[in-house]
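Shown here: the complex without one of its protein chains, the others still in place.
Letters A, B and C mark the chains as written, and numbering starts fresh at 1 in each.
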């Protein structure tokens, strides 16, 4: 079962990215742009709603990391599955959960994608392959690996994706899940969004190897490092990895270097552990701003077209928030429904 | 905190080993020989006792791996600590637990090093730094790292050692413990005894990277691969690692390639998953036999001297087994003693 | 009706289910070509191959998390822990993912996963290989818990477990694995939540769990000679728990003893006692008593080990004491 070790990270990514940059059509590029804008605008709306007390509990936004969810999920079918983290709104949107269902969920309403049972950290919509975000750091890696195992058994060519942060890479789940996915060639894409902090903890203080992708060598699977704020680079690298997984070539570890430009969680302090200069420098590298410039420079789209996309998204998000606010609360009488599939004296007659 | 990554495994080990081979005095070499012989003879005695029903429960012998415990523990003081595994008799003996206390423990007697509470997989003798073997695969890595943390806080230059198998290296404890020991420069030696099988599972079927030591690159700590059946090589590499740890230079991952020549556990089948040829080839590489030849060839000891050591060990082991057999059973009335230090209404007046 | 051992009955059942449903697969250490440390999968690897009998690395958290992801995506994993003690490294996954995904997804995901393991005190297995843990799984929402004691129930409950959409902890007491009994052939399903009244009696109700069932039956048989009539109930599943059968029995006997190898505090005996004193207070003629393993890590040495579990003498004495109340 021994195979050659992974190529050093980054190489393949860089090469492929250049190729794909040219290959992508205008409609596809506009779709990527739209997804990123939608994620950004939904987050901004949720932030306001959180400040107004309409969103309860914790709320971790995806602002600054939009290119990753958008670039990866563009390659996925509804039957492909995504398992995500506490910072999962972007993944849910990119995987096809409607903005209004996400807003309603964070508002705690019956119309939310988890019927108000989940909130920000528990977004479920299996119908489109959104298999859940998680308040616990780590498990998504294992769940995705297991979905990959299922797909192999079922002889489908579906692919499973785990999104997780740099913080998760020091967790045992990373080690155990990636190792097994590698030895069994499972159709999984492990996407590490290295935004360089876990809450307030800089990655270099909790790992002596600054590159998560480099750790793939321990498990013998291919890995790539990409600029996570460059949508085309992410899209290209993810495309290659998804194709490999779908074709039976096994898993890939994709590290996207990025940054969150808001606080870890809404309402938390955002000073003391990083400088304003650092944050501002990364705001300059905003993936949406950069892609907008690129599209204009490459004459792939006009300013008017992009403005139009933004207006459409604004309307959609305004509607989503209004929908959420007007939605009914869940019925407390139903609160224990779905704990078990089989109620009372279970089984016996099942079949 | 970023430091240069580990040198490729093996290099440093090879160089150092050659140097140390010459440096070691005759008395020290004879002591190493004696330790290995003692481990072998104790195991052989326990095997017979197990067959005769005097040893209860599971019994995993260390036969074939003696050079590792002997070579590593030769560098340790009583105040240094060892945390070990299910295959821990050799570690306990090398760390200074008397053969009679180990035999009595496996016989389930009050005079055993764990007063009959532990058996083969739970050998405790903190007085000499033997902090326990474990029936669960993995924890020893973490416990040793934590002891290292204690030693730093206490401003001592004690060192902690974790012994574990290849099987444990796929466990999350490996990932989490070694990473933290590395980022905090803890005085720990991680000794992976890669005997190539976990029960009946060949290592190459559960890891795409055949070298455990190579995984150190993920954590940025130095690692070495040595021939685990070459006592002088183990001794040299361990010496360097212990010196580094004691001197504040942080942890090392030492991989010893070796083989167990008996069944995984006494009474278990030993066919079907490995060939008789493979086992016999490794029996030829017996660390004791090899070291005996080396000592004779180098004229470091005479055949008579070595025979004398063996006779002394034989007598010691015979006595140990007799002691165990004649020892009293523990008193069932005391069975719940030591669950808690503070009994009943705890605390309040403590201080 | 064939006569077979507990472990063979469970294995036959697994074989039938794997033949019937290609989405059933097993993950565990040594459950492939080796056939399982306790022979739980002997002979199946040859029939179903390595994908459906998957030997795994020593990464309990990892493969439990994987099986959870697999169950959520349409396959039916059976995790074979060998010793159930090894489940502990996977508690985070089990409690927060396995047990909750159905609820969090409002029933759109199902979780047909069986967590099987051999458990219990005996054979000088020492403290890392002797645990049971079922009270923890009864406490937490989302799990079903089965503790069969006869070969027929081993087969019938495992079959139900594999077909259920809910996570099931299926526990096999090491001391029962090689006991023999008659087992219905083919399709034999025992529902969860139906206790087995193992012996009828009128003076006292003894609820016994797992290894304590044969032991309590032995005592009941012996006491019959003294004109003491003990009803022995084996709940068979602890979640759901068939409290009705217990209440009905206590209604007739007025006295209740619960015999359980695991720890008393917040254990299954506490739960049964609490339900009975709440719902059948007027039926009770005496205090409710529990007999449990001592509250200590399990020691290795045979005489110490024997001292931590309820003996037949202790059971007989508890019954006599309770009848004297």
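Here, a contact is a pair of C-beta atoms (placed from the backbone, for glycine too) under 8 Å apart; a residue touches a chain by one contact, two chains touch by 3 or more.
No experiment lies behind these values; they were computed from the predicted model shown.
Asker: Considering the entire complex, write down the shown chains that touch the omitted one.
Answerer: Even though it is not drawn, that chain still touches A, B, C.
Asker: Which residue from A:64, A:88, A:116 or A:148 sits in contact with the chain not drawn here?
Answerer: A:116
Asker: Would you mind spotting which of A:98, A:263, A:279 or A:339 touches the chain that isn't drawn?
Answerer: In the full complex, the listed residue that touches the missing chain is A:339.
Asker: Which listed residue, B:62, B:83, B:203 or B:259, touches the chain dropped from view?
Answerer: Among B:62, B:83, B:203 or B:259, only B:83 touches the chain that is not shown.
Asker: Looking at the whole complex, which of C:2, C:43 or C:287 touches the chain that is not displayed?
Answerer: Per the contact definition at the top, the residue touching the missing chain is C:287.
Asker: On subunit C, what residues meet the omitted chain?
Answerer: Missing-chain contacts on subunit C: residues 60-61, 85, 88-89, 91-92, 95-96, 99-100, 103-104, 127-128, 131, 135-136, 138-142, 239, 241, 263-271, 273-274, 277-279, 281, 284, 286-290, 295-297, 325.
Asker: Quickly run down the residues of subunit B that touch the omitted chain.
Answerer: Missing-chain contacts on subunit B: residues 81, 83, 114-115, 117-118, 122, 124, 126-127, 131-132, 134-136, 138-139, 141-154, 160, 172-173, 175-177, 179-180, 183-184, 337-342, 344-351.
Asker: What residue numbers in subunit A mark contact with the hidden partner chain?
Answerer: Missing-chain contacts on subunit A: residues 56-58, 108-109, 114, 116-122, 134-138, 167-168, 170-172, 198-201, 205-207, 272-273, 329-330, 332, 335-336, 339.
Everything below uses one rule, namely that only the chains that are shown with their structure count from here on.
Asker: Ranked by contacting C-beta pairs, which pair of chains comes out on top?
Answerer: The chain pair sharing the largest number of C-beta contacts is A-C.
Asker: Using C-alpha centres only, name the chain that sits farthest from subunit B.
Answerer: So the farthest one, by centre of C-alpha atoms, is A.
Asker: Calculate how many whole Å lie between the centre of subunit A and the centre of subunit B, each centre taken as the average of the chain's C-alpha atoms.
Answerer: About 44 Å separates the centre of subunit A from that of subunit B.
Asker: Scan subunit C for residues touching two or more other chains and write them down.
Answerer: 56-57, 59, 61-62
Asker: Of all residues in subunit B, which are in touch with two or more distinct other chains?
Answerer: 170-172, 205-207 - these are the residues of subunit B that touch more than one other chain.
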